[in-house]
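Inspection log for the structure reproduced underneath, given as structure tokens.
Apart from one protein chain that is not included, each protein chain of the complex appears where it belongs.
Chain lettering (A and B) follows the sequence in which the chains are written, and residue indices restart at 1 in each chain.
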Amino acid sequence: MAHFTKATSLHDWLNQRLGIDTLNRVLATEYWIPKNINFLWAMGMILAITFGLLLISGIFLLMYYQPNIDLAFDSVNYTIMQEVGYGWLWRHVHGVAASVVFLIIYIHMFTGIYYGSYKKGREMIWISGMLLFVAFSAEAFSGYMLPWGQMSYWAGMVITNLFSMGGLHLDGLVEWIRGDYVPAQAFLNRFFMLHVLLIPLAIIGLIGLHFGALRIPHVNNQDGEEIDFDAEAKKYLAGDKANSKVIRFMNDFLAKDMMVVGIFLILFFYLVFYHYDFAMDPVNFDPANGLKTPTHIYPEWYFLWSYEILRPFSTNVGLIAFAFAQVIFFLLPFLDRSPNAVPASRRGLFKYWFWAMLIDMIILTAMGKVPPEGIFSAIGFYAAITFIGLWIALPFITKFEKKV
Amino acid sequence: MKNNSRRGFMGKAFGAVAGVGAVASLYAMKRSWDPLPSVKAAGFTTLDMSQYKENELVVEKWRGKPIFVLKQSKEMLESYDKNMSQITGKSTAEMDKKRLIKVGDDYFLICVGLCTHLGCIPGYNPDEKSFLCACHGGMYDDTGMVTKSPPPRGLDIPPFKVDGMKVVLGETSPEYEKMLADGITLKV
Partner (left out) sequence: MKELFILVVVTVFTLVTYYLVEPFAHSQMHKHVESEGFTYKDLPALTKKGDATRGKDLVMGAGACAGCHSIEVAGLPAPMDPVTAAQSYGVNPPDLSNAGVVFDAKFLAALIKNPAHALMLEHKYNEKSGKSYPMPQFYGAGGDMDQEVADMVAYLQSIAVPQEKLTPNMAFETACGRCHAVHYPYALDGEIHAPWTQIGEKPTFKHKQDELAFETKVLDYQDALTKYLGTLPPDLSMYIRSRGEHYIKTFMEDPQAYLKGTAMPRVGVTAEAADKVIEHLENVGDSKRHKREEIGKYVMIYIIIFAIFAILWKKEVWRDLH
């Protein structure tokens, strides 16, 4: 039994029982962050805030949403959007946040790739981050089913059809996933369960893992410099804050984060109130109709690059390419054979690899949206080949990279 | 260290601004819990008083609650007067039919069919001309007045408005306001 003394204050009482002083030091005031960072380092905080917005707006949507195929569409577009006080606000926030979160995820991801923040002890941060990307993708997909509009239904139909695995004809598996021959009540209800309970729990757990994986290696910096955190922390605490290479998480890093968050929220709320069609596609304002396919079906923008890798090839080849694309990013820390953990600008051929990958993914995204005809399907085909080629080339490019 | 007080100020100021946003969000959240307009609009029931028969209890619905409609027969009206005279000492002539609603030439008991004790629905015995609540034995007479405890007060009367041979529940009227003022019923 630990020794407890008579408390001198409420703070002391809690500290003796919960160790809040130690927690405060380890997680906030003496969690040392490099000073040599730019605003891209705030993307993590923006993701946390956006996830919070999704949770809170989701709670209020959940109060009125009906997961029944006859009621779902109207519960969203009549009850929530037009009857519930500020219901329209929660729906707009939720839809826009769900789209914007992926923009921030991609910026966050590519920042990590550029600065080499997946190497030299940071592999688990990268892997847990990729798992978060998969979890967020599943959350977005399941959420999109819920309004039960035309796009909800047909996206559900197309994506679950993928699991027939082309030539393997696993129709039984597809029926099992749906709980029915087509997306219907069973399908809607189980994706509702996934969206509201299971995947959010997984996300919260993965966020814990992601933060935990970051604590020991510490946050990276703009030059990839290996910092002696203990020495720099001593300098800071001795009073020489200007010359120390580190800052506290709370309030130093937090204050800079909040500044970026403030500017982000200006853009975010502008989209919520004035420019939201990109996040709430008009096609989904038609109620689901299993007997009528929309003229154009496409996934949400953040899935388009992946969709376009599937499309240009024959069924089985496309599925293999698609599976490759989902998994390959996880292997980045192990395919990159160079020991250099510095920004891409200082890494020879890897610099070109980075920009080529980014531009290629944007091209794939664009081609995934337009009808696969004429020059668009040709561009999409070559962009998909380029994607695969870049990943195959990566181990070779990095193996011969000069040590920095 | 001389920056500390300024620094503390800006942080507190920012916190205050953030707080304003939080309070505004809490207001929006509170409004989301408000009953929906369609629920509030459904809060009116119109009764056609010409269809009821004397001493036959009919249960209608208003705002999800059962509503007793009991048309008073001459016998019931006379016994009412006698009872009230006994209890209050006032003459039968002086008695207003305080708990009853006059529609045309007839008098009706229109009240919420939930026992004022703990909310069960009392049963009506047309022979005894009384209500008995099975949950704890409370009893009311044929005007909804308590004749046996534990109910703390007579059956509540909903806001009503007489319109020819119709009564609209949920709308107020001078007659209803008088009932409230006289303490005949509490607001439902």
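Structural remarks
We take it that a residue touches a chain if its C-beta (ideal position, glycine included) is under 8 Å from a C-beta of that chain, and two chains touch if they have at least 3 such contacts.
Quick caveat: nothing in here was measured; it's all calculated off a predicted structure.
Remark: the omitted chain is touched by one listed residue; of A:262, A:339 or A:389 this is A:262.
Touch with the chain omitted from the figure is made, among A:131, A:159 or A:358, by A:358. One of A:123, A:175 or A:252 touches the chain omitted from the figure, and that residue is A:252. Although one chain is not displayed, its contacts with chain B can still be listed: residues 3, 6-7, 10-11, 13-14, 17-18, 20-21, 24, 37-38, 41.
Seen across the whole complex, the unshown chain contacts chain A at 35, 38-40, 74, 77-78, 81-82, 88-89, 92, 103, 107, 241-242, 247, 251-252, 255-256, 258-259, 261-263, 265-266, 269-270, 272-274, 277-278, 280, 282-287, 295-296, 301, 304, 358, 362, 365-366, 369-371, 376.
The definition used in the following text is that only the chains that are shown with their structure count from here on.
Residues of chain B touching chain A in their complex: 11, 14, 25, 28-29, 31-34, 36-38. Residues 56, 60, 63, 79, 83-87, 89-90, 251, 255, 258 of chain A are the ones touching chain B in the complex.
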